[in-house]
Each structure stands twice: as C-alpha cells, then as structure tokens.
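Of the protein chains in this complex, one is absent; all others appear in place.
Chain naming follows the written order as A and B, and within any one chain the residues start at number 1.
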Amino acid sequence: MLRFIIKRVLAALLTLVAIDVITFVMFFAIPSSPAEANCGKNCTPETIARVNHYLGVDRPFMVQFAEFNRGIFLGRDVDGGRVLNGKPVIDHCHIPCLGYSFKTQEQVTDVIGRALPVTTSIVIGAAVLWLVTGVGLGVYSALHRGKFGDKFAIGVSLVGTSMPVYFFALLLLSIFVFSTGLLPYPQYTSIATNPAKWALALILPWIALTFVQAAGYARYSRSQMLETLSEDYIRTARAIGLPARTVHLRHALRAAITPVITLFGLDLGAFLGGVAITETIFGMHGMGWASVQAASDLNLPVIMATVLIASVFVVIMNVIVDVLYAFIDPRVKLS
Amino acid sequence: MRRTWSVAAIGLLTVAVGAAGCTKNTGNDDTGSKGPQNNSKLVYVDDAKGPAPEIKDAKKGGILTVLNVQDFDHLEPQNTYVGAAIMVGNQLGLRTLTSYYEKDDGQIELMGDLATTTGQQTENCKVWTYKLRDNIKFEDGTAVTAKDIAYGVSRAFDESQADGPTYIQRWLAGEDFGKAYTGPFKNPGTIAPGITTPDDKTIVFTLQGSHCDFPLAAALPTTVPVLAAKDPGGGKMESPMSTGPYKIKSYTRGQRLEWVRNDNWDPTSDPLRHNYADGFVFDFSQSDPDIITKRLVADQGADQLAIGFPNPTSASLPDIQSNESAKKRVIEGDTIFSQIVSINTQRVTDVDIRRAMIYAYNKQAVLQIIGGATAGTPSTTLTPPVTPGYKKFDAYNVPLTGDPDKAKTLLQGKTLRPFKYCYRAGGVRPQVAAAVKEAFAKAGIEIVPTELDRTTFYSLIGKKGNDCDLAPTGWGQDYPSPTTVLGVLASGHEASHDGSNNNSWLDVPEVTSKLDELASNPDPASALPQYGDLEEKIMKDYAPWIPIYYVHSYTINGSKVGGIYLSQLWGSPSLQNAYVIQ
Partner (left out) sequence: MTTQSTTAQPYLVVEDLKVRFTTEDGVVRAVDGVSFELPRGRTLGIVGESGSGKSVTSMAVMGLHARGKRTEIAGKILVNGKNIVTMTDEETRKMRGNDMAMVFQDPLSALHPFYTIGRQITTAYKVHHPRASKEDARKRAIEMLDRVGIPEPHRRVDQYPHEFSGGMRQRAMIAMALVNNPALLIADEPTTALDVTVQAQILDLLTDLQKEFNSAIIMITHDLGVISQIADEVLVMYAGRVAEHGSIEQVMRSAQHPYAWGLLESIPSLHGDPEEDLKPIKGNPPSLINVPSGCAFHPRCPYRMMNPGPCDLEVPQLLAISQPGHSVACHLPEDRRVAIYTNEVSEVGVAQ
C-alpha cells in the first residue's frame, strides 16, 4: 500500500510539474503586453521597457521559468525599480512567491491567502451538506423506488440539476434577504474572528451550492444504489437472514457509495479552485472571484496563481481518491 | 478626465465610478433629486472659515456603509485621478490646499481648505502664494507645515505617481517635468523646482508660465500634504495619513476600507467638512451592481445605512422604478462626462463626410442600448451643461434618430471607402457598434466595427497616425473649467504626440491659438462665454466629433442615509454632508 501511495504521489508531482510548465508557456505565449496594457496615457517606450524589466519579461523564457519556480520554494528578491531616500529598494517576495499583482502591487500569495479561506469555507461546508443530503436522498429514493417519496425526490433533484446556480442563488437572496430580511446580506467573516458570523454569512452560499450539487448526487447515488440492490451479493445478504437495514446500509451502501465518493473527491478538487458564480453573487472574495477579476484585469500573475492552485487541488484530490479507492475496494490492484 | 481612465504605470487601471451632476439632495429631503440642469457657476470664496455650516437635522452617530463594485485602485494622493477616489479622499481625510464646496443651488465655491484663501497670485498668474490655517494636524498629531505640502507636490514628480494629475508638475517644470526633476525618492531632501517655503505656514509656487487656473489645480490631490518621515515610497502608500475628520482604520484591498473619526482634526480649521457619522465603511465585496441595487431597494437591516455608488444596469432598473420607497431614495443627474464619437480629422479629411456622419448617427438607438434616460441624456455639444463655459447650441439640428437623407445629400458625388470604427471591448459597446453600422448604412456610409483590447484602447487610439477613423470616447473635466475639456480635445498641442486625448486629431492653428489665449486670460470668468462660441464654431466649421449623450448618474441609498447629493465635480454621491437619520 505504501508503495502504491508513493507511486501515485510521484505521478501527481510529475503532473504538477507539467501543469506548471504548460501554464507558464501558455501565459508566456499570450499575445499581450501587460506593460503596455498597464502603461496607459503617458506611455513612452522607456516606461514600457522599465515595466517589462520589472515584470522580468525581457529575460529569456527559461530564466523566467526558473526564477518563477525558485520563488515558489525559496522566495526571491525583486527589483521593482523603486527608489527611497536615494537608494534602490529591493522587495523581498516571501515564500511561496508567486509574483506581484499588477493591480494592487501586493504579493500574489497575499491575494490568494485572502481568497483561499473564503473558497474553502464555502466549498467544504457545502460539500459536506451536499454529500449528506444528496446521498441520503438518493438512497431513500432507491429504497422507496416508485413510491411517492422517490418521485418527489426525483422531481426536486430534476429542478436542482436543471436550475443554474446563479438563478437559485438570486432566488435565495430575494427570499431570505431582499424580501423578508430574515438574513443579512452575507458578509464573509473569518472563522477565527467569529465562528457564528462566519456560519451566518455562509448559510446562503452553502444552501445554493448544496441544492444544485445535491441534486446530481441524489440522482447518481440513487442509480448506483438501485444497481447495487440488484446485485447477487445483496440477494446473498438477504438469504443469510440479515435484516433489511443491515443489507441496505452495510452491504448495498458500501458498494454503491464508492463511485459517488470518487465523484465527490473530483468535484471537491475542482470546486476548491473557486466557485466563481456563487462567490460573485454572494459577494465572497474567494478563488473564483479572484480569477474572474484577474482575468478581466489581465492580471497575469494572479491568473497564473489561480490556475496553478486550482490544478494542484484537482491533482491532490485525484491522488486522495485513488488511495481511498484502494482502501475501499480490495479488488484495486496496488501496482 | 476620462470616465473610464486607463493611465500610466504598472497595475494602475483607474475606473471612475459614476459621474457628476448638478443636483443636490439636502439631507432629509426625501423627494429625491430631479434638479434642473442649470449652468453651474464657479465662485472663488476667499474668506471661508471653519467650522462648516451645520446641516439641518443632521445628528452625530452611526456608521455609514458605501457599497461599490470595485475597490479604488489606490488612495495614494499624488497618484489618484479617478473622480470617486479623489472625492472620497478629499471629503473624508486627504485635505488639499484648496477645495470645492457644492452649494444647494448648483453653484460651486472654491475656497481655501488647508490654505486660508484660494491663493494670492502675482506676475500675471505666475507666482501663487498660500498661507496655511491654524491647528491643522496629521492624524498622529504632528502639525502640518508648508514643507509637508511641498514634499507632497514634489513626490508627484516621481515616476511611480504617473497615474495622477500633472498640471502643477508641468506648470512648475515644463512639459518634460519628469526629466527636470525626478522626485524626492531619488533625490532625498530636495523639493520640486519652483516651490519655496519661506516659513512653516507659507508655500510659494513660481510657475514657468501664466496659469490662472492654479487654484483649481491646487484642489486636485497633488497638494495633499505628506509626512516625508513616514512615506513608505511611491506605489506603496496604502493608507495615506489623514488631516481631515476621518482616518483610515483598516483596509483590506478589494474588500473593505474602514474610516473612523480622527481626533486630531479641528473643525474650526475646516470650512467644508463635518463628522456627523461615527465612521464610513466601504464594502467592495459585491461586484455585481444589480445585486447592490436589489439590496438597496430591499432596504433591509444594515443596508438602510448604505450608500450605493454603482449605477444600476437596465436589468435592475425596474426594481427601483416599481418600488415607491426606492424611487424616493434615488440620487440622479447628468454628470461632467460627455460621450462622443471622435472622427479622426487627419484620416477623414473631407468635412462634408464628417458632417454626413453627424447626420447619419442614430442617438436614440444607441441610448436605448445603453439603458435609456437613466444612463444618458442626448447631447449636441461636447462640453456638458455642468462644466463652466457650456453654451447650449445645436449646430446641425439632427433629429434623435438621425437624418440619413440629409447625409446622403452631403455625400452626393463622393466615393467613400469603408471607415474603421474602433471601440473598446466590453459592456454593450459591441451592440452600440452594430447600431452605428446600421444607421450609417442607411446613409450609404460603410463602417467596419473593430474591437480593441479593453486595457489598451485609449493608448492605441492615442497613438499618432493610428488607423482608426472613428472611435467612441468619453471625457469629463479635470476641474471646473473648459480648459480641461475643449482646451484638451480641440488643442493642436495635443495632436502632436502619442498618448493624446485629442482623438479627433484636430490641429487648426486658429483654434489652438484661441484656446491658448483664453487659457492665459487672468480673469477666467470673462473667458467662459468665448469657449461656448469657440466650440460652436469648431462644430460648424470642422465637425470633428459626434456628440452622443451626457452621462447620467442614477444611484440609490438606504432609507436612513441623510445628506447625500450627487457631486457634480466628481460624479459620485457626495459624502461631504452625509449623516445617519436617527
């Protein structure tokens, strides 16, 4: 098992290096001149050259790439061409250095450092909710197949899967905030500052994501459960006299939930990279919001960082899912 | 200034939010504001004394929230050029040598702010002397001296401050001011050429030429005092030190900016400002203007204390218009910003073709796309009514939907090439381009709409010899004077270099010399009517642009917000008299 894990982690690291290279090449190849874009009215060729030097884009590709990656692990000193008290100021970009935001001049790490907890708060909270409600609903439906409860749940989840998240989010806002004032407009507060306020602000985003996601999970786990219930080993479990509850929850659910967990892991990885629509509607400045803003500002360092981090999440979750799968399903060959 | 301004230096994209109008909401007047669009008059007041006159019904207490879709790019004083950022800084904490007071009747008073008067000039507006008021302190208790203002103006010369206004720098050191003096960061202990501080209370500016607009330029944040000892350097000043009623308590970029009362502010030293509210919180977390509008319309809980900065889009306008309470909380009016199509006169050289384009343009179709009357008022002039020097005229009497037949008559016997219509990517601009193409086609003019990158649009159309024939652009005054409108957009000086704002590339010696003459008139007020006449003549003789509309501002506040009016100078809801209705 240990060898399997090490192998998977090594493969993931290779993937990350590839992503790093591809992302870097991609943004390097973009036919845009950030210097010119941000230089504006009083722009002279000297200014552009200075800005290009500051951004480092006047150096060979390999040098830039090496610098960038060195910065991530070791930090680096950046000469922004700033002078104070007659002396040049060298800014130290601390570990992990992802460069500086074109827009606010802060270290990208700080931008991400603010955004990441927001997205994590939204996504992990919502993920727990949607997994529990989705699987719960799906299992309930499967066990009451064809009955009213099943039909109702299928109906609700059909609405859920066909309703765009922005629509549902706005609906929630207009019901709970705009019309009734039952909840204040969400104002993200760090969990460390005030857990109650944190939760209060996140209720609506959680519900919005849960509703939309749980619908898919309900449908998926329902079909998985139905498939499992028709398996021979479920008949065996009944034939040895196990009570229905044990058959359903221990034997059937165990097998039915495995693909659901896989999906969940991959979704979680994708979502942790940012849930742009939900974040934007509820005014939460998470990774999704940051990447949308960065994209519209052509803020390359931030775009790169968000892309890289989103990929890291996807890759990490892939490894976790693989390893978890090996634990759940003994048939997985550990090689 | 550009309404959406793309200016120099790394990462500094300034976005002016909203616009200015001449209507005034006096505190608890809950009828909203639909004031007349009268021609504002600028008055110099030289005997202003603190404290500022009390606002009727205003009481102390409560924290007001400003909701905006985007953070200010920065508040570093010498680097700020966006209306809302200048206004917020000036009204809450970053006092300047002179400042404006916008009166209920639409009149603007310029008065000494840190200085006792609007300025003493000698030698035909070449030398300007200011005396500082008593009891002016930084938020840390340090007294503000003339040296701090000299230092502030000097740091405006540093290349890191390229986003900010450049009037005073140019007047002190010439057009190439950046070469003449590179600022105090590179030259520690120096101050800009032409500035002297005979004593702690006196600062003297000796300009290279006659600039009677100096008191107006001194109201721009170039003159915000900065304590050299605490200056973190260019581009790094996140929370500038306050000299006004509020100071910055915390600032999370892109998210939240919190101002609290400044105990080191003495109301008797300030003829303009109040500190009714306990503080102001700027909340930038919601980037969708429609959701902000919906919150303000709903007027629930804490949002009753909120001031909306962004204009609602047409998607959320019905929310306001179908709600009686919300309609009363709207602050609206035309602004200093004017939208035109600049015709490149050096490429479209035949004035009759330019006139035909004016006839062919369908303003009604375009206004419909941008959101109707709450977004713009159809115009026939470049200079908007709120800018001094405005003259009401209509050079061609074109109906709102255009007059393609008249255009065709003008084009008779001419062979036209397709014209390149360059527009900035984003928003509804592609739809507008399509509407223009359709309207022009009716008159037999073919245009090729070409989308240019959002961030580089203005630098591309500002390049000398660029190949755009037509370009929709926006413009507004930098300070209440036509010198910053017609004086920029029609001046041949501007048509000589890259980075130009004269996007029509109009270069007529008689126009340029007339503008120069008007700018050096020691009595600016007497020059004002001549600007209107000159613009009408330019329009008739050279037809260098198609006026489309004056940008209209339309914002909404929570029900417990008092004292908000639309600042015609800065184009945003003014916080100067704001208080919490209790």
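In the analysis below, a residue touches a chain if its C-beta (ideal position, glycine included) is under 8 Å from a C-beta of that chain, and two chains touch if they have at least 3 such contacts.
All figures in this text were calculated on a predicted structure; none of them were measured in a lab.
Participant: The chain left out touches which of the shown chains?
Facilitator: A
Participant: Which is it among A:98, A:137, A:255 or A:268 that touches the chain not included here?
Facilitator: Final answer for the missing-chain contact: A:255.
Participant: Considering the whole complex, which of A:214, A:237 or A:260 touches the chain not shown?
Facilitator: A:237
Participant: Mind listing the chain A residues that contact the chain we can't see here?
Facilitator: The missing chain touches chain A at positions 231-233, 235-244, 246, 251, 254-255, 328-331.
Simple rule for what comes next: only the chains that are shown with their structure count from here on.
Participant: Between chain A and chain B, what distance separates the C-alpha centroids? Give it in angstrom.
Facilitator: So the centroids are 40 Å from each other.
Participant: Hey, which residues of chain A end up touching chain B in the complex?
Facilitator: 32-33, 35-43, 47, 50-51, 54-55, 80, 82-86, 89, 101-106, 111, 114, 170, 173-174, 177-181, 184-185, 187-188, 280-281, 283-285, 289, 293, 296-299
Participant: What residues of chain B sit close enough to touch chain A in their complex?
Facilitator: Contacts found on chain B: 5-13, 71, 73-74, 159-160, 162-163, 166, 185-188, 231-236, 252-255, 283, 285-288, 291, 294-295, 297-298, 300-303, 453-456, 458-459, 462, 498-499, 501.
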